[in-house]
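One protein chain omitted, others in place.
The block that comes next holds chain A.
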């Protein structure tokens, strides 16, 4: 990773560079993991825990909720009459 020919400034830059890019990558990915983990968590866990990457007791209840007829399929069939249509 570090070359012995680098000056101290260049080494500092390298370390900072790795940190900055790692932080950037974390900032782009963590929200996704949080949202995905949240979708598999129970309502109670989502309320209780501030932040988590793995749900304590995974559940599919949120998916049952959205895919239960008629909600999701009604939105596909009648976009204008769905409860989520634009104002």
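The rule is simple: contacts are C-beta pairs under 8 Å (C-beta built on N, C-alpha and C of every residue); 3 or more make two chains touch, one makes a residue touch a chain; residues count from 1.
Note that contacts and distances are computed from a predicted model.
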item	value
Listed names "Protein LplB", "Sulfonate transport system ATP-binding protein", "histidine kinase" or "Lipase", matching UniProt entry of the absent chain	"Protein LplB"
For chain A, the residues touching the chain missing from this view	1, 6-7, 10, 13-14, 17-18, 20-22, 24-29, 31-32, 34-35, 50-51
